[in-house]
Structures are given as structure tokens and as C-alpha cells.
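A single protein chain has been omitted; all remaining protein chains appear in their positions.
Up next is subunit A:
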Amino acid sequence: MKHQHASPSLEHWQRLSPWAVGLLLVTSAISIVRQHLPLVFGAGAGLVFIERIGLYEALLGGVSLLLAAILLSLQYYRRFRFRLDGDVLVIQKGLFEHREFKVAARHVQHIAIHQPVYMRLFGVVQWQVETLAGEASRIELPGISRDLAEALGQRLGSSAPRDPKASEWHESSAKGGQIRFTITPWALTLHGLTSRSIYVIAAMLSPLIRPVERWAHEHFPGSGAREWLIDSPFMTLGLTVVALVAILATLAVFASWWRFHGYELRDDGERHVQVSGLLQRQEQALSLRRLQVVEWAQTGLGRVLGRGYLVCRQFGAPGGGEAEEGRRFLVPGLTRAQGGDLIRTLWPGISMSNALSGVSVIYRRVLMLRISLALVAGLVGLSWLAGEGWPSPPAWGWGVLAVILLLVVWILAYLRWKALGWSREGRYMRVRQGLWGHRTSIFPLHNVISVSIQQSWLQRRRGLATLHLFLANGRLTLPFLDKRVAVELADRLLASVEAPLSVE
């Protein structure tokens, strides 16, 4: 078995794997291409650029850049070294400026191992560590052997006392532990459909709309199909929407399979470890001592299909989109029951049976007012932009439009107000937010960072207050609570933080 090999001596200086030079080039190239994809292909800028300078010159430039990149990678490899000094990881690196980083084991909150498909052949992985300072503190060893990565993870990932002579200490616990969750192909597919990937993919592909449109005009200039489409605008619109949704859904499912294929969540005692990925295997370890907030997220479609996912939040991970969550410790494709079971595992003692308390109905009216104002501002802006082209329907038409808009505003305000809820259960708190989809944050009271009570002029008149809870991953807001409730909750939360053992 691979893990029975003697682990490398981490106390001596270690270098990156020799393969790291080539892999660094590949990784950097993929990263640059991915980041600049819209710029290069979005409006055909890449082709125009090559046409302008000539193919031969472009190739020459490319080869020169490649040579420079190889030289720089070799220099980077030469300078990069690391070792463990007791429980402190020391890293020295830098091309033109020599830098030394030190990461103490007690400050580590997150360790991840990535292995893209081109690294598998060489048994090399990318190893990342993140401290309590969050993402900004992330340090990466861009190409080391898997044994070395696992040994480092074991040494830094646990603060449990251990025998200082035991350099092979990790072997006893590696790959051990209880399997908490494994994903099925059906759950993986449903996760693709019900996660927010579909919106992210739509945003990523939006720069391609114009080139595709141009291509369609050039290739179908006078065909019968085009004339038929022009004659049936509603059919065209319907078909376009269906085709777009089908393409996006397929891509979202593919993304889900790519990221979470073979997903396995393992309980390793002090930490939870997840392994997943179709071609790029990814292993993430979550230290339970560093866990701050668990979020149970369900999109609108996810609620209909009874599927959701868990996001485990630590310090310095502000809420973001799917791309942000892709790097977080995420448990995908869960049913409600599975999600509840996992939450109870992560937060022992919580039952999640308490009904959520809502906020004042005045919040719904405030929401209606805010949405109406935004809508009116939007319509005024549109009419100003359209100028003479703005349609002028009869008076009854405006009336119907106003009624429809009011109905939409009321539904939106009602859904957002209804979704908002909170509950305190022993030493835990749950806060739910959302519109069509819901996101419920569950955290121990003593994990709150700070608390803010806010009262507007209207709220003072009505005896209400807004409570802001600042957590390790961002802010949660409970608007328009009864002031007495808000103040009492703030006092209890502060007491839990300041004397965590006495207030439960």
C-alpha cells in the first residue's frame, strides 16, 4: 500500500518535484488562458491581433515568450524550498525578491490537495494551506509528491500532541476514518441542475453571444429557416429560450460531474476530508476546530426537487458566487434528510426541530417600497434611453401594466420576507434568507465575531431594530425585529462569546 512507505524527512529542506517546472508552465498557461478567454476570443480580438502582426511574427513572439517562461520557471524551481521547523512550515521562494513565509500549525485552518489529470502521470500534486487570515494568506506548493503532501497535511492539520520522533505518525490515520457521505451519479446530476452553476456558466458564456450571432448571420444569410423564424417571432423566442436552457443545463451537469465525480466525505476524527474530481482530483481537509458556520443552501429548483448542498465556512471566506464556493468545503447533492444528518454531525446537540421566527410585517412593506422605487427608476431610465422608440399603449394598457408590476413587486417582497427567519436552539443559531432559493446559516452562538444594533427613524417609532451579526465568513442581517428581542439576542450572543462556557 502506498501509504506504508516511509515519509520524507520534513525537518530538512525539501524542493519541489523536478516535474514541477513543466507543470508550472502548464498550470500558468491554463490559468492565463482561462482568465483572458473573453478578451482573446470574446470579440474576435485574438484573430484581429494575429492578422495585424502576421502569423509568423505571432509564432516567433509565442516561442520567445515560452523560452522566457521556461527560464523563469527553472529559476523559480531553484529558489523554491521548504521545511518544517517543529510545527512551523518555512517556505523560501521568489524570483527577483527573496521571500520567506512561516506558517504555524496552530494557525492553519484549511489544507487542500489538487491533482489535475496531467499531474497524475507524475504522482505530483498542488498543495495549498490557508491560515485564519483567510484566502489572502493562502500559500501554495505548486508541485510536490503526494506522499510529501499527505505528510505535510498530517503534521500541520492536527494540533494533537504526538511523539516528536514519529515522523511516520500520519500513516496510522491516513485513509482511515468513517465514510460520512458518498455521492451517487443521480445525485451528482441533480446537483448540477439545482446548483448555481447554471448562472455562472451563463455569465461565462455571455461574451460569446456576439461572435455566435455574427457566425449565424454569415452562415444562414438567406435560408428558408431564417425567414420562417422571422415570420414566427414567438416561436423563435420560445425555441431560443429552450435551446439556451438545455445547453446551460447540460453544461451545469457536466461541471458538476467534473468537480464532484467520486465525491467522498470522510470523518477523520479531528477533521473531515473530502475527495472528488473527474480528471482533476481534489482533496480538502476541514479542521472541525476551525469550522465557524455551516450553510444549507437550496436553489429554487433544488427546493422543488428536494436537493441542496452544504457549505462549511471558516475564517476569511466571504460569501460569493459558485466560483467562490468551488474552492470552499462543499458537500453536494444532498437530500434534506442527508443534509440534516450531516449538520447534526458537524454541530453535535442541534436538532433543527425548532420552527423559525419571522420578522415584522413592516419589513415586507419596506421591501415593497424599495422594489417599487427600483422598478420605477429602472423604467424611467429605460424610457429616457428609448426616447421616441418607447411604446405608447392606450390608457388601459398602462393600467394593466401597473397592476402586473404591483403584483410582481408584492410577490417578490412576500417571498423575501417569508424566507427570512431565525431560531436559537441551545448554543446554536439558525438564520434563513433567500427568495426562491433558501440559504440557512447554522452556527454556535460563540462563533459570532461582533454584533451591531441599528435603528432607523421609522424603526424607532415602531419599536423595531435591525440586528447585524458579523461572522467569520461575512455578515448576517436580521431586519425589523422587535427591539426588545433584538437587544436580548445581542446580549445573549455577546455573553456567549465573552463567556462561552457559562451561557448556553
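For the reader, a short list of remarks on this structure follows.
Here, a contact is a pair of C-beta atoms (placed from the backbone, for glycine too) under 8 Å apart; a residue touches a chain by one contact, two chains touch by 3 or more; residues count from 1.
Criterion: contacts and distances are computed from a predicted model.
Between the listed names "Membrane protein", "Peptide/nickel transport system ATP-binding protein", "Electron transfer flavoprotein subunit alpha" or "Nitrite reductase (NADH) small subunit", the UniProt record for the complex's undisplayed chain reads "Membrane protein".
Across the entire complex, the residue among A:Arg15, A:Arg120, A:Arg303 or A:Arg492 in touch with the chain not shown is A:Arg492.
When the whole complex is considered, the residue among A:Tyr56, A:Trp186, A:Trp396 or A:Trp457 that touches the unshown chain is A:Trp457.
From the options A:Pro233, A:Pro348 or A:Gly387, the residue with contact to the unseen chain in the full assembly is A:Pro348. Mapped onto subunit A, contacts with the missing chain fall at residues 132-134, 136, 314-318, 348-349, 426-427, 449-457, 460, 470, 472, 487-488, 490-492, 494-495, 497-499, 502-504.
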